[in-house]
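Note that one protein chain is taken out, while the other chains of the complex remain in position.
On to chain A.
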Amino acid sequence: MKGLTKALAVFSMVGGAMFGTQALAEPFKIGVCYDLSKAYTFATPQVAQAAQDLAKLVNMKGGIGGEPVEVIVRDHGNEPQRGIECYSKLSREGVFVFDTLSTPVSLAILPRAMEDGRILMQSLVGRGDAVDGTVFDWVYPIGPTYWGQAANDVAYIKQLHDGDLSDVKVGFVYFDYPFGQEPIEILETLSEKEGFELELYPVPLPGSDQAGVWSKVRRDKPDHVIVWMLGGAHVVASKEMQRNRIPMEKYISVNWLNEVDVANIGTDAAKGIKRGTNVVGGQDVALFKEIMTELYDNGQGSGPIEKTQDVFYNTGLAMYSIMFEAARNAVELEGLPITPTSYKAGLESLKGYDANGLMAPITVTAEDHGGGGQTRIEMWDGEAWVPQTEWISEYGDVVWDVVKESSAKYEQ
């Protein structure tokens, strides 16, 4: 029985060696261990395609410090065990920057990355308290945490009500598992601080039945509804809102609401829907246009062009722009070859970086690995997303209290 596994192991080792000899120059590699076949497929293909396109573009311009870059995309099917396998395998091939875009896998890799001293990028997934750089040396959740994002949503609502939330009622509709439950603590704290009334509406997974939730929302009449759900659940919610005659303007979604969801709701029916985001959506972005002219117009794109017309593609561009920019910084600071420590220094010297207007500017420091956590609220006007706010990051003290409280538990 062990013979069989060993034979397979040897076979794949030989295969790996064959592939290894083909690469001539030693490129800067990023391990992209993604879930391309199970739960996260609503976003991973777009993000992976963006990563590959961006790597191509960087290489066309001469790479980083003269060395080519490479993104190695592997599927882990959202299984922690296979994520660890991907991590172990690639780290033996010299990869020291990893991105998983999956909360379970990110959680599973985190203790190893911390132990081995490898960089774990975990934008938008994984444990939010990892922004605390004093505890999580090697983990970089660049972008907003769900806590920060929820706080920014409240700040936006405060703007709408001229700075007074005392007679405002806010509903929170969320998936009843850790992803959706995470912002509750922040919202409760803010509700005490600002004096608004908070109503919680848990939605059982997978969110295909929300009839009870939205008729309760109709009864309670909240002024705004902050929504922490994904993919198809948005479509179900919008149907229920129409049935209950709740105007779309009340709906403020987490960043996981994309063009596919809007198309499924109906571009007209979705008019007024809002989302928090840390990237500029749409195609009117310098980097996006460059990729179109350099790659897709020459038939060099890494996938179908339809996938690029999606905010998650822009999200991917943002995530990987940051990773490549950090590598550039690393070369500038400590020269080639890039090592985990120099890459870490590269990340921590990012100041006000916005990838040429693609995203909220980020500033990473040794203490704040989240980059500042700025987001803005956008509204769908039937044809495009219209920004409702500047890039904001509010209630930093409240958010950091929660972060510190949570990260202290990791150290125990």
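Just so we're on the same page, a contact is a pair of C-beta atoms (placed from the backbone, for glycine too) under 8 Å apart; a residue touches a chain by one contact, two chains touch by 3 or more; residues count from 1.
Keep in mind that, in the parts below, contacts and distances are computed from a predicted model.
The unshown chain of the complex is recorded in UniProt as "Branched-chain amino acid ABC transporter permease", chosen from "Heme exporter protein C", "Branched-chain amino acid ABC transporter permease", "UGSC-like domain-containing protein" or "Chemotaxis protein methyltransferase".
When the full complex is taken into account, the listed residue touching the unshown chain is A:111, out of A:111, A:247, A:337 or A:382.
Here the missing chain is touched by one residue of A:73, A:160, A:248 or A:269, and it is A:73. The hidden chain makes contact, of the residues A:126, A:207 or A:346, with A:126. Contact residues of chain A toward the unshown chain are 1-2, 4-6, 8-9, 11-13, 15-16, 18-19, 22, 34, 36-37, 41, 45, 48-49, 52, 73-75, 77, 79-82, 84-85, 88-89, 92, 103-104, 107-108, 110-112, 126-129, 176-179, 181-182, 302-303, 406-407, 409-410, 412.
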